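My structure is below; once you've seen it, I'll send some questions.
Complex shown without one protein chain; remaining protein chains in place.
The first chain written gets the first letter, and so on, giving A and B; residue counts start at 1 in each chain.
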Amino acid sequence: MVVGDIVEEVEVLVIGAGPGGYVAAIRAAQLGKSVTIVDKAELGGVCLNRGCIPSKALISAAHHYEAAKESPFPGIETTAKFDFAKVQEWKQTVVNKMTSGVQQLLKGNKVNVIQGEAFFTKPNEVRVMQENGSQRLQFQHCILATGSRPIELKNLPLGKRVIDSTGALALDHVPNRLVVVGGGYIGIELGQTFAKFGSQVTIIEGLDSILALFDKQMVRLVEKNLKKYNVQIETNALAQGVEETADGVKLTYKDKDGNEKTIEADYVLVTVGRRPNTDEIGLQDAGIELTEKGLVKVDQQCRTTNPNVFAIGDIVPGPALAHKASYEGKVAAEVIAGKPSIVDYRCIPSVVFSDPEMASVGLTEEEAKKEYGQVAVGRFPYAANGRATALNATDGFIKLVANKENGVLVGAQVVGVEASNIIAELGLAIEMSATLEDIALTIHAHPTLGEMVMEAAEVGLGEPIHIIKG
Amino acid sequence: MVVGDIVEEVEVLVIGAGPGGYVAAIRAAQLGKSVTIVDKAELGGVCLNRGCIPSKALISAAHHYEAAKESPFPGIETTAKFDFAKVQEWKQTVVNKMTSGVQQLLKGNKVNVIQGEAFFTKPNEVRVMQENGSQRLQFQHCILATGSRPIELKNLPLGKRVIDSTGALALDHVPNRLVVVGGGYIGIELGQTFAKFGSQVTIIEGLDSILALFDKQMVRLVEKNLKKYNVQIETNALAQGVEETADGVKLTYKDKDGNEKTIEADYVLVTVGRRPNTDEIGLQDAGIELTEKGLVKVDQQCRTTNPNVFAIGDIVPGPALAHKASYEGKVAAEVIAGKPSIVDYRCIPSVVFSDPEMASVGLTEEEAKKEYGQVAVGRFPYAANGRATALNATDGFIKLVANKENGVLVGAQVVGVEASNIIAELGLAIEMSATLEDIALTIHAHPTLGEMVMEAAEVGLGEPIHIIKG
Partner (left out) sequence: LASHGAKPAVMQAERADGVKRRALATPHVRALARKLGVDIEEIQGTGPVGRVTEEDVRRFAEGRMAPRPPE
């Protein structure tokens, strides 16, 4: 390991190997660039190690456990028990499969991987701190993808029993009582999962609804399922402080009427948002400016105020989602390789792996009304779909929102089984400027959940087949 | 009930209340027509009563049983047993829900429903035979949707132990040994379902592969799963005859080497195809001509050689699928209501609810090569997808086929978990003449199965992220 002042030259340097960085590195290498990627922790970033992948593994295990614990199919009797340590072990094999996949992909694309923490020392140079020393790297172009970390609240400092999403994903047992502070998608996904495994869960939410960014009618179906597991939801409630006791933790909060309350639990899970990792990488030394919110300022090509440095993913404005990070990663890599790419999407889907699943893309009805005045809306219930009925999963609906003037789809929301997969067609539809008529005239296979997309479009056109016109 | 010679006048008469007929009736009524629909059996046709819906209900019950019997999730231990009579009862509630739904939809759209068997007596008149007499109906327009029935082979006459798909769906117990003659999609769906419930299944297929209309590489994954259940597959084998014994049935067949063999079973299920119900409805009296194959000749508007009679669904050329019948039903209804509709689809998806599921839309690689010369193909494996890994369902792939000249998607095949839902986006893509680039640049949510669609498009463009470029 080189210590000190020998400077290595790299063509493209990527800092951070999450879904933004590693995708950018691969694309840049594919386009002929010589690429080096630096990460201070595991390849795959938050997403593969402490985010999307481990959470979805636990969610699918919990779902499987639940489906066998209480068979939804008359005539099929099932029983289930679990060994949480083994579930966690399996989750880790899923994570390892994905991260070693990233390692192979980087290798296969001849990307040079360095383990270490990078910070800028000059507009075109970083220092990488490693276990046994440090290294200087001078770059022609740099892609910054350092991601984000959980917000820690002053009055709820992390500790043995006050944990963030990373801590919750690493628990070696299922807590008896779990309090989740923050009912956003991460809090709900994790809270519902532990509730399925048997935790008594309470959710403390500051706003007047959990999952406040989603349609109220969608959220109602998730709340219904949470009730099944005796999850208590306190909305308009403000966490005040915590006190760790010998064998637990006490949380005090103000409930919606302003009364101070105390709740005891084994763990308090704080999921109140994430903050960008922009504070310890010497951005000022590289002439990289931040927005008021502490995010990196970028143009349409993901270029920062330093023309040789690009930034992508959770550290730049926009929804903090893995697929947005990857998309931007490709754009930045292509721009560096001389292609005329820009960030030019019409929509970014967002999916919550709650039970039932929720997914949304483009505008909601209210947003579309503001934007276009008149809108055409088509809503179709799972209960009227043959496949959903045969799956015994009839809770849910699909809603399409179109600009009334020209019929072009501008938004869609889905809640129900497989919402995460149904949303794909609707994202493509929006990107293609498909109209409701385009969707209604596209033959969808019977009996599939996709038929609901076609039928919702017919409802929007005023010609529903499988529901009575209102 | 009117017997004899009083003739009732109807504006639009629909014969057959399957997914072709009932959808046509609803659409015609919506467009202001006064509609009467006649069916000799239950509303919903084969599809709801003896086809898609009951088969998919049994398939999902079997899937659930299997998933609990052998938990695919380490750390989750489950057990399962079943009571087939109760499963059948539940299946019937699913069917009843759907058929009573159709009844309500017809009522809500003010469609007049008559129970009885119709046949033409004149170009604009039918007689309807009912339990207590008959009735004459004169129509301005008629939509013929009499569907199809299983083919009965001369040498395998149906009996107590030689059954067709209708008989198999109605079994009140799981046979110990089941022989399926015909490895098309219906045979495989039913055979695999009974195998999951514990039957020892043998499939006798005349061609050199089961599911011969599908890509060999897709079929291989289904075969692999069938092997897990010890299903024996005899290809290039010809059933010769059956003999019912006291407590079983013997099937003789010629195997691929021409050797005559005998196999004993509890039931022989014959699924060798279906034939159109065009033979007993007096078509010649109405001036309605058939094709050489016995299907009703129709033009682009579903009009028969009798200009006031339209025909749709399984009795006209094209794939015998419920969604094709419904699509044609809408076209015929709209034409009758004076709209300029025609049968104008680019593609019809077909789905097999095997394990894993298979789905196909548009052209295969070979077909596309013939049509376009050069093609671009993108294939992406489930094993490289995060969601599939977290679901522990990594068997499968997605394949996209584009016209190389302009990049326009012309076909797609999917085998793997949720193929039935993934195919929806690809059907829309083909109808929209989306290019591989359109699909690759559409942001697909992480971690979802839909990402594979985007990645397959990137493979087709030569820029894969999550697999190494071959």
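The rule we apply is simple: a residue touches a chain if its C-beta (ideal position, glycine included) is under 8 Å from a C-beta of that chain, and two chains touch if they have at least 3 such contacts.
Since the model is a prediction, treat every value here as computed from it, not as a measurement.
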(message) One chain is left out of this view; which of B:L31, B:L158 or B:L238 touches it in the full complex?
(response) B:L238
(message) Can you tell me which of B:G16, B:G184 or B:P356 touches the chain that was removed from the display?
(response) B:G184
(request) Based on the whole complex, identify which of B:V361, B:V415 or B:I439 touches the chain you can't see. (result) B:V361
(message) One chain is left out of this view; which of B:G206, B:G248 or B:G287 touches it in the full complex?
(response) B:G206
(message) Using the touch definition from the top, which of B:S350, B:N385 or B:T448 touches the missing chain?
(response) B:S350
(request) Quickly run down the residues of chain B that touch the omitted chain. (result) 148, 151, 153-156, 184-186, 206, 213-214, 238-240, 272-276, 278-279, 290, 293-295, 314, 318-321, 340-342, 344-350, 360-363, 367, 371-372, 406-408, 410-411, 430-433, 435
(request) Against the chain that's been left off, what residues of chain A make contact? List them. (result) 407, 432, 434-435, 437-438, 440-442
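Convention: only the chains that are shown with their structure count from here on.
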(request) Express in whole angstrom the distance between the two chain centres, defined as the mean CA positions of chain A and chain B. (result) 36
(message) Taking the touch rule as given, give the residues of chain A at its contact with chain B in the complex, in rising order.
(response) 19, 23, 26-27, 30, 47-48, 52-53, 56-57, 59-61, 64-65, 67-68, 71-90, 94, 97-98, 101, 104-105, 108-109, 321-324, 326-327, 330, 344-345, 347-351, 359, 384, 386-387, 389-392, 418, 420-425, 427-429, 431-432, 434, 438-439, 441-451, 453, 463, 465-469
